[in-house]
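All protein chains of the complex are present and in place, except for one that has been dropped.
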Amino acid sequence: MLNTEERSKAIQAKIREKAKELLSSKKVDLIIGFGEGTLPLRTTPIFVRTPEEADRLIWNSFCENNLATYLHKLSQFKIGLVVKGCDARSVVALSHEKRFKPDQLFLIGVPCQRMVDRRRVEKAFEGEILHVSEQGDEIIVEGEDFEKTLKREDFLYPCCQVCIHRTPLKADVLVGDPVEESSLVKVHADMEEFEKKSPEERWRYFEKEVGRCIRCYACREACPMCYCTECFVDSSNPKWIDKGLSPSDIDFYHIVRAYHQSGRCSGCGACERACPMEIRLTYLTQKLNQDAKELFGFETGADPDAPPPLSTYDTDDRQEFIK
Amino acid sequence: MDDKQSSTKMENHWEPRILAFLCNWCSYAGADLAGTSRIQYPPNIRVIRVPCSGRINPLFILKALQSGIDGVLVSGCHPGDCHYLTGNYVGRRKSATMRSFLQYLGIEEGRVQFSWVSAAEGTKFSQVVEEVIRDVKKLGPAKQFVKSEE
Amino acid sequence: MKLKLAKKNFIPFLQSLMDEYDLFAPVRLAEGASAYKKIDQPEEVDLSIRNPQKPAKEIFFPQSEIMFRYEKAGKENRITSTEEVKRNRVLLGARPCDIQAFALIDQVFAGKDYTDVYYLNKRKATTVIGMGCDGPLSTCFCSSLNGGPFQREGSDLFLTDLGESYLVELLTEKGMAFQKNKFFEKPTDKELAFAKAIEEKSAVKVKVSVPVDGIEKRLDEMVESPYWVRVQEKCLGCRVCTYLCPTCHCFDIVDEALTKKGRRVRNWDSCLSSLYSQETSGHNPRPTNRERTRQRLMHKFNYFPKNFDRIACVGCGRCIIYCPAHFDIRQTIKEIQKGGDT
Partner (left out) sequence: MSHMKNPYLPIPAVVKSALVETSDRMLRTLELRFLNEEDAQTFGFVPGQFCELSLFGKGEAPFGIASSPTEKGSLKFTINKAGVVTTALHHLEEGTEVGIRGPLGNGYPMDLFKGKNVLVIGGGFAFTTLRSLIAYFLHPENRNKVKDITVVYGARTPGLLLYKQELAGWEKRSDIKLVVTVDQGDKDWKGKVGLVPNVLEETAPSSENTYAVICGPPVMIKFTFPKLMALRFPNERIYTSLEKRMKCGIGKCGRCNIGHLYVCKDGPVFSYAQLEKLPKDY
């Protein structure tokens, strides 16, 4: 069996190959994928328009962005999109919402190795990390006066650890062999931990976390499902909330941002990764996803034919809470 | 809120303010019936008539709570009775997820409540209102999430 | 004048500062997140934080600030301004990049015709205790922008961490007011030499690496360049880079209405938001990310230099570290210098 490094290399070669083919045959106008970043532990989204540029596309354990978020501003193009399992499920959810024409997308599906949490790695070291490379199933971290080998598996994003749809459920081509679908740790552990608290403690925790919010809306912009022409926070008439830092307005924003993902969230974690203030956000969407599953038997993007749960109903839906 | 007077949040004679979103076809008519039948129910309730319980945008509920409303009631037609056939079914799903999410966040249970009240259920309407007020009184004045004046 | 403050006296020193001033300093908000805050307990101060996410500009130009309160009485209004600063302030532990940025924003808020009293009152009431940056990061490029990890411009007092103590330099009149502070002692020659060594070591770490010379002229020719289409592609349109930038100073003014009274508030705003330039008619002069990204970069490297003779970037590196799409302004500068050749 291939180790992560070898597998990444093979996937990278196939992504490039496929991209060249799609671009030279003019099947797509551009490919959105990952390119080399300028900092260790990071890659950056790139937009490739010619076959020659396709060699800039890379694949490794730092391809964390959900690239589906870029689709909204490129609606006039035919796009080849590099997707992981979670990204592909976002695409399915978006197609339910008729965000693109049927033949507009070509999904280059990557059975995902689970992505490395850059902050987790950074926090493991006192000094600044200057260079990182992947070797086999390990990551070699180098700084000014240190070099250390880490086990890749110990430094994954929490949402990647629990992922059970790493192989894209929908893709026009898979550029790697499907991977085994199992969770590395207990699913929704954050949620369960949170639920153990008393209501007062939960509210306090929520307020403390979002209390750091600077309203940069990176969580919103990074999320492929946040594409409203006018977000409720930006509406001036009606004005739902004020734009300052009143705790109540910030609470309001985060409740609605999260809740609007009800039955739409793929659990990719892009919101939490985007936050510069490191606000925990996925414990919120975990709950929504669990409710969608428990109440309506729905999982975002898992079944291309299942309508989004809040756009439909069942006459037997639970209603014990209604007087 | 303009009618701050009625919600003087002084502990001893505090009366909760409840905002009720009533669907036009059933619950609003039910409330009307309660009125015309001279069925008494407490005056703590302010009514906003909506076309259908499916019309309730969760933002309405949050905005009410942020503005200092002590309790919210959402009421619509019984399943199968929706004037628009399925509006209340769709609304029910929103209500279920919203309620669960608010509870998860730690918003006190009972601040937001839901009911089915038909046009013929004047008595039930007054009972529901009394129950909601009773629950909210137990919770006391809303504090979480209320926008402060300073 | 050079003095020293023993670390064992640090907390009592802070306490004494707080008796006289409102103290602002870096505080850890959570693991990995920090900001400058008004200090309630001296123990909150954490000078080990290299550069909090939110820059120190927040002390003079809060993200959300009430400008005045109003109260309606019949058809008339009563207005109470909040411009007055009631207590003098100390900003402690800001790094030279953030401090250098004050001088840039000063020019905007002071202005020739109108003075922004909210900003300037706070600025005038504040003594700045800067802190030498002994652990610059690989993302730092202050030296490319007339700065440096031990640049003292803008500091009234300046600290160098010597391990067991801080070297304290009194640099201005405001700084000299501390000359008789009971916690300050005379440093030894050895300590002075050590401080110098630390400074030299840091200077070497931040290489002059980002070519900004002539960028203003270069950009003059690039207003309609196709480069802006390419460079903006990955930008998500969030506000991280602008909010976390020590030199960005755009704001919005809004009313927050509460019954009969309310307040006029100014909030940070960002040129990367579509709403920023959106007109009521629906017309938006900067309708896409292309125009907005161009605005951000042009403002820093062309418009600001035109108006104030200085580039509006201090090389702190925050926009590089925190961008969710990993946009690297150093790379962009290099590309601009090549006429937009990627």
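Each chain carries a letter (A, B and C) given by its place in the written order, and its residues are counted from 1.
The rule we apply is simple: a contact is a pair of C-beta atoms (placed from the backbone, for glycine too) under 8 Å apart; a residue touches a chain by one contact, two chains touch by 3 or more.
What you see is a predicted model, and the numbers here were worked out from it, not measured in a lab.
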Chains on display which the left-out chain touches in the complete complex: A, C
Absent-chain contact - pick from C:Q63, C:N121, C:N146 or C:T172: C:N121
Hidden-chain contact residue, picked from the options C:P149, C:P187, C:G262 or C:P324: C:G262
Full-complex contact with the absent chain, from C:E20, C:E83, C:E200 or C:E221: C:E83
Touching residues on chain A - with respect to the absent chain: 236-237, 239
Those residues of chain C which, in the complete complex, touch the missing chain: 67-68, 70, 72, 75-77, 79, 81, 83-85, 108-109, 111, 113-118, 120-121, 124-125, 223-224, 249-255, 257, 262, 264, 266, 269, 271, 276-281, 283, 285-286, 291, 294-295, 298-299, 302-304, 306-307
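Keep in mind that, in the parts below, only the chains that are shown with their structure count from here on.
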Whole-Å separation of chain centres (CA-atom averages), chain B against chain C: 47
Mean-CA-position distance for chain C and chain A (Å): 31
CA centroid of chain A to CA centroid of chain B, Å: 37
Touching two or more other chains - residue numbers and ranges from chain A: 246
Where chain C touches two or more other chains at once, by residue number: none
Contacting residues of chain B [partner chain A, same complex]: 58-59, 62-63, 66, 79-80, 86, 89-90, 92-109, 113-116, 128, 131, 144-148
Partner chain B, residues of chain A touching it in the complex: 194-195, 197-206, 232, 240-241, 246, 248-249, 251-252, 255-256, 258-259, 262-263, 284, 287-288, 291-292, 295-296, 309-315, 317-319, 321-323
Parts of chain C lying in touch with chain A, wherever the complex brings them together: 29-33, 35, 53-54, 63-64, 135, 137-139, 230, 233-234, 236-240, 243-244, 252, 254, 256, 265, 267, 270, 273, 275, 288-289, 320-322, 324-328, 330-331
